[in-house]
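One chain of protein is taken out of this complex; the other chains stay put.
So that you can tell them apart, the chains are marked A, B, C and D in the order they are listed, and the count of residues begins at 1 in each.
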Amino acid sequence: MALLEVSGLTVSFDTEDGVVQAVDDVSYTVDAGCALGIVGESGSGKSVSSLSVMGLTRFAGNARISGEVRFDGHDLLAAGDEELRRLRGNEIAMIFQDPLSSLHPFFRVGDQLVEAVRAHRDVSRARALDRAVEMLGLVGIPEPRRCASCYPHEFSGGMRQRVMIAMGLINEPKLLIADEPTTALDVTVQAQILELLARLQRELDTAIVLITHDLGVVAEVTDDVAVMYAGRIVEQAPTERLFARPQHPYTWGLLQSIPRVDHRRDEPLVPIPGRPPSLILRPSGCAFHPRCPYVQEHHKRIVPPLEPLAGDPAHSVACLLAEEQRRELWSRLRAGATPDEARAAVGVPGQGAPVLREGLEAG
Amino acid sequence: MAGFITRRVLWMVVLLAVISVINFTIFSVLPSADPVLLRAGRSASPELVQTITRQLGLDKSKPEQYLTYMKGVVLHFDFGYSYQNQVGVRQEILDRLPATATLALGAMVVWLLVGIPIGIVSAIRRGRWQDKLAMGLALLAISAPVYWLGLVSLYLFSKEIGVIPIFQGAGSYPPDGSIVSEPIAVVGSLLLPWLVLAASFAAIYARFMRGNLSEVLDEDYIRTARAKGLSERRVVLRHGVRSAITPIVTILGLDLGILLGGAILTETVFNIPGIGRLAFDAIQKSDLPIVQGTVLIGAFFIIALNLVVDIVYAYLDPRVRY
Amino acid sequence: MSRRSLRFALAACLAFALSLAIAACGGGEKKQSTSGGEGGSTTVPAGKKGGTVTVLSAGDVDYMDPGQAFYTFSYQIVYSTQRALYFFSPEDSEKQVPDLADGPPQIADDQRSLTVKIKKGIKFSPPVDREVTSADVKYAMERAFSENVPNPYATGYFGNIVGAPDEPTKGVKEISGITTPDDQTLEFKLDQPTAGQLYAAMVMPITIPVPKEYASKFDAKSPSTYNEHVVSTGPYMVENDSSGALTGWKKGKSIKVVRNPNWDASTDFRPAYLDGFDVQEGNDDAAVASRRILQGQGLVQGDGAPPAQVLKQAIQQYKDQLVFSPSGGTRYIALNTTQKPFDDLNVRKAVLAGFDRNALRLTRGGAAIGDIAWSYLPPNFPGFAESGGPKAPAEFDYLQNPDGDMALAAEYMKKAGYPSGKYTGTEKLLTIATNADPGKKTAENAQAQFEKLGFKLNFRIVPQDTLYTKFCGVPKSDYAICPNVGFFKDFLDGQALLDPTFGGDAIIPANNVNWPLLDNAKVNDLIAKAKVIPPGPARNKAWAEVNLEITRQAPAIPFVWDKLPILFSKNVQMVADDYSNSPFMAFLSLK
Amino acid sequence: MTDGLAGPVGDAVVGAAGIAVGAGAPALVEVRDLEKRFPLRRGPLQRETGAVRAVDGISFDVREGETLGLVGESGCGKSTTARLVTRLLEPTAGTIRYRGEDITHRSRRELMALRRDMQMIFQDPYSSLNPRQTAGSIIGEPFVIHGIERDETRRRARVRGLMEQVGLNPEHYNRLPHEFSGGQRQRIGVARAIALKPRLVIADEPVSALDVSIQAQIINLLSDLQRELGLTILFIAHDLSVVRHMCDRVAVMYLGKIVEVASAEQLFAHPRHPYTGALLSAVPVPDPQLAKLRRRQVLGGDVPSPTAPPAACRFHPRCPKAQPICSREEPALEVKEGGNIAACHFPLTIEEVAGRLPVRPG
Partner (left out) sequence: MSTGAPELVQDVGGGIAPGRETSAEIAARSPLELFWRRVRRDRVTLASALFILGLVVVAVFAGQIVDLVGARPPNEQSTKFLDEFGSASGPDFAAHSYFGTDGLGRDVFSRTLYGARISLEVAIISTFLTVLIGVVLGVIAGYFRGWADTLLSRLMDVMLAFPVLLLALGLGAACSFGQGCVQMSFANVGQVMVVFGVAGAFLVVGWRLLRARGAGDARPRAAELAAGAAAWLVVIVPGLVLWLAVGGHGALITPGLPVVIFVIVIASWPYIARIIRGQTLSLREKEFVEAAKALGASDRRIMFRHILPNLVAPIIVYTTLVIPTTILFEAALSFLGVGVQPPTASWGAMISDATEIFDTAWWYMTFPGLALVLTVLAFNLVGDGMQDALNPKTRGR
């Protein structure tokens, strides 16, 4: 049974510029002990969706949330503030991108951990502190007892993120949501943190939702991946299958546009033209259509549903191209064809790739 | 830290010296009443004028006068004698200090007790009617000059003349009492001045607190606190207020420093014999020693409290180290 | 001096202005008195013995030390606790009565020496406790010439004593011209024939005895600290301890005055009904203080005078708790007769004619505070009747209408060469006004009136002290108008009021009081003549002549001969000292 | 110092550094023993009690026409190096030569000519454009400052040309920066940098602030421009993947020092310095199979503070191969097996490298 089941989650914010449709009809499930990666660019709604799961968007005051989030038998969206509070930090924990700003600068690290324990367990301060020290040791902080009386600013970025992880896992939650946990870190430290997460997931059997923009991180850590674009999930699959047989043109774009150390220099990068869409004035139809090289007229009108592949029910995609065409296109792209060439070869009608001079459609 | 304090104390001495020079220049170079002639009285003989000049030390050159003065200040903590009546300036200031301190500190307690909670409530209820009402009133309080507010409240509430005589009013500051010896009398007579003086400060602090807390509540670590599953009350009062109140120490130190140097307007309206009025009278009477003394003491409070603020801040905010 | 808030500075200043010779708040020296002249003699009602009274004052005394005391309010304490050689009795405020002295002095025919006998049996208060001798008076006068005891009038009034130092001495130096043949005798030798003047000056606190053996250690300090250790000779004393330190004087807060145990009533003309009195300072709000006095018990007014609105209330509701003490002087607006355009007599007359003096008086409280003045000798003053009484003689057409006569003003203006009837010069006339009410109000009213007459003013507002020491008292500061001056009796003789203020010879470069800078040959001539006439009707007439001649010169706009209101509680029997225009504490009693 | 490159004779050094790759191309910039310290002050008198050794004696050449990558983690001094080379910061010691001329201590006035030749592209497309200037005036500013194209119309035409060249719509001449997306802004920054046809462009993390889908656009743009204009690029980055795509040669910095220099091919194929190896090993690769296959080598600890760097080899406290000598003797930057120049007593061997690098076997 799924630990977390999100279905039809929709979140929007009222701002003075208009309604920001941050998350639009998002559904996914996370099984106990599994790691789901949510990939997307900034503005794709990946963070907002998980904050909403935690009930943290409620505090924004201008958020409107609908859909259903079931966690371990609780209906999170319908839950009262107190019920949610009891779940937060206890059953579901969350760690954030910037560990410096996410830790209270005026409180000792130990106290912040103790607080997390005592918010959910009726234990003495001393016991809670012991637990905190134990946890700090577990996440690899040297001299945990001494470090418990340090302030966050006395730690390095990597250590702070370890503290955050210790705080998240201190009550042995069933689910940990990690929102870009390594983005602010250097690559060597990132490796440390990723390894730590992987180890803890194994040891504590925690399910993880890992939110990131880095496909590499996803590939290393997760079991399943959901790719988000403009507030929607456009493709979802077990990690290996997604990388092996990506189905959505946006996923192709991502895979082909990022420079990779494991590729030779002469392998060309194929950029995704244009720029991420506005969440207020979302493109009609398939939100990706202004940037999609294979766009067709009806793509601009019809919103593609997220549907499982015929042959692979675990792999879903929201694309109006025929599965056949997609397979063809990808194989050509993979072989080094440009999107234009691939389109021509496969015979997808349309205007072709939007001009690189993206400035033209800005404004 | 010790180095920091040493440096700041040294700088404080320099600042005070500079301020005393400026002050001395303003009051001795620019025209004002002649203290000697004042003392000499009508048709005073030139000899008498001379003696008084000598006695007041005004026969020496200006720099010499200044140096003599500073020597007294530095070596003996002696601020000289009033030109008017030969009373020691130090004694005069010490006599006036309790009144000013009682006024300022009492008002501070009032404005903190009133301003901070209002600011917190406003920040939590941001944009709602409680917030709008509180902030509207705060702006009104900030816009009303203290002397006018004082007059109006005296007119309305003072015991002698008020429409609704509730509070002790003008001229009733206990001449002999201090807050220690006659607490009830002092508090009774200072209640109205405290409230009036505290009004605009409370408003400023409420606005400041609201602004700070609003910003703090948007911080990542507040999100973390919520994610930990802390109650909203604890999130706001412990995590939020703890950060939001820290910068208040800064303005509190500044405001208190300025007030301890004399709350001229309030002291004037309520007839409180404090340092502010001493200074004001001295300016009117060109009584340079008193002016120097009060300006120095005022500057001292401002600078010293600034230093205190910085030190306290280092304790409040562990990130700050000197 | 006083600790006044701005808003009540005016009230305190009013008090000082009325009671001091010079309107400068706190400036000015004490009075000189001569015999002669008529005075209001009253009978002091017998009082009940016992009880204490509280004096509500805004500020403190400046000095307790009689050698240094300077301000009127100090005199209120000094003359109840100390005995000078001579003083005035409230029964006949014009008559100098022996106090410490045993009788009038013996004056040599050549007026160059003078002998005073002092009473036996007068003792210093504790801790000195011994009988006062003539040497104590000698010492008191000698110390006043020393640097450590800066006395503002020692050289002025006592400089003619043989051997008196020209400038203040370092330490107390003996004066050869003062000798004490025995403990009860003082002999003064003078280098000029001015014994009469010296006698008059002997009412001053400088003649209050000071015990040398006790005071010398204090006098060695600069300034002398005898101020904090004063011993008394009068009926009362400031409470002190066994060392003599004044424990009853909390500077700026209060003064506790108690009976002097060593005082012998039989030697004194003061009845001293009260057991003592307290001074409560810090009553800056004159309005509140006044109301407290009117509604309270056992309270009298100290250095503050009631503001106009309280005075109004007092007159309407508390008639019996108010006395007026005539200040014996005139308030006027001085016109600088050496400056254009006021060097032109016709312009001055035009100004006087056009001025609404009634409005000027209203700025100070209206009819209640005194009659509208037309000359410089006030009612009940020698020469007042001889000048023509309360109403200006017909020759002064420009002083006939207290509300101003614009038509007449225009006529004089035309005579002065301004055909439009208004002044048409464009120069800005420097006008120096005080920054405190009611003087400020008076000045503002005058400003408007001057402008109505066509003058353009460069109107400057300065603190009272500055007004005198930098502008109106300094001829070369080129002021044109001083709207806030007034001159009050030093002693009851025309000379006191008219010579320094309008005599050409009296003009001095600093602290000048001849504010109009009048240097008119005829006036000077009349003054010179009047000065040498012995006291009596002839002298009064001569000074009345001077007064009229000055008025003819129109050097100023006189607008009020004012009186000082003194408030007291219902249960107080008030006796005012018209010399200092304050309650005479040694005569007060409780009903 | 035992650093062989920092020897007394500068010319000898050029030879040493030149061995690595494509010898023959003359050096456009020669940096020798460059040092930058930011003093730390303390105490009542604010005496200098120490210094942040941001750049601590580095030497390298940038050759005409090449793209030299400078990589390292945050705080290693790579951005400081960029600002030293462009003389936005005053070096504490060492020399910088541009086309043979010593420009280390030139005054601002003397640098004016150089500024036409040497341009910079900044990391943050948001803060590197004045929000109050229009795109046109930003791109046209180099002309104004250097008094070229004083004629308004001609200048406008050239700016429009530049906009076209970097893929911006010339009609957006009068737009303000906030009206552009991050990628477009970076294009404006690039246009400004190439306006005066410089020889050398110093790009300080030009893509790290951009969304992943945009990075490729800018990388491609830079490559295209380099080809068209014959630019020499000093490319500063922390992202090894980007460097891999952009650079001919790569220099790796650690704590203010250059620890390894090699051609890109050599560096990525067989790093010699253990730090380079660790860096490469840490890079996540979007390939789950590969991720499973490779044995990742995770470094322990954090980068030490540049105020008190470890003695001798700065990497020794974290180095898996460290021996006692590493904390005593500073290794010289010298040619190692395979042609890499590295500063290490115990360079990585092929066996050690195998399986750790994010490269598909075979």
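As a convention for this text, a contact is a pair of C-beta atoms (placed from the backbone, for glycine too) under 8 Å apart; a residue touches a chain by one contact, two chains touch by 3 or more.
Predicted model, so just to flag it, every value in this text is computed and none were measured.
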Given C:Lys312, C:Lys415, C:Lys456 or C:Lys531, the one touching the chain that is not displayed: C:Lys312
Taking the entire complex into account, which one of D:Tyr98, D:Phe122 or D:Phe235 touches the absent chain? D:Phe122
Pick from D:Thr49, D:Asn130 or D:Gln289: which residue touches the chain that isn't shown? D:Asn130
Selected from D:Gly182, D:Pro331 or D:Pro347 as touching the chain missing from the view: D:Gly182
Contact with the hidden chain only, please: which subunit D residues? 83, 86, 88, 108, 111-112, 115-116, 118-120, 122-124, 126-133, 141-142, 145-147, 150, 176-179, 181-182, 189, 192
Contacts of subunit C with the absent chain, listed as residue ranges: 6-7, 10, 287, 307-309, 311-312, 315, 356, 358-359, 361-368, 430, 433, 435, 437, 440-441, 443-445, 447-448, 459-463, 466, 470-471, 477
Spell out, residue by residue, where the missing chain touches subunit B. 11, 15, 18-19, 22-23, 26-27, 30-32, 127, 139-140, 142-145, 147-148, 151-152, 154-155, 161, 204, 207-208, 211, 215, 218, 223, 247, 250-251, 254-255, 258, 261-262, 264-265, 268-269, 276, 279-280, 283-284, 291, 294-295, 298-299, 302-303, 306
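In this section, only the chains that are shown with their structure count from here on.
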Using each chain's Cα centroid, which is most distant from the centroid of subunit A? C
Whole-Å distance, subunit B centre to subunit C centre, using C-alpha means? 39
Rounded to the nearest whole Å, what is the centre-to-centre distance of subunit A and subunit D, using the mean of the C-alpha atoms as each centre? 31
Please compute the C-alpha centroid of subunit B, do the same for subunit D, then give the distance between them in whole Å. 55
At least two partner chains per residue is the criterion; list those residues in subunit D. none
Subunit A residues within the subunit B interface of the complex: 54, 56, 59, 61, 81, 85-90, 93-94, 96, 98, 101-107, 115-116, 119-120, 151, 153, 164, 167
Touching residues on subunit C, where the partner in the complex is subunit B: 1, 3-9, 21-22, 24, 26-29, 62-63, 70, 147, 150, 152-156, 159, 166-168, 222-223, 250-254, 280-285, 287-289, 291-292, 435, 462-463, 465-466, 468-470, 473, 500, 508, 510-511, 513
Within their complex, state which residues of subunit D touch subunit A. 73-74, 163, 167-169, 172, 175, 179-184, 187, 211-217, 219-220, 238-242, 244-245, 264-265, 268, 278-291, 296, 298-300, 302-303, 358-360
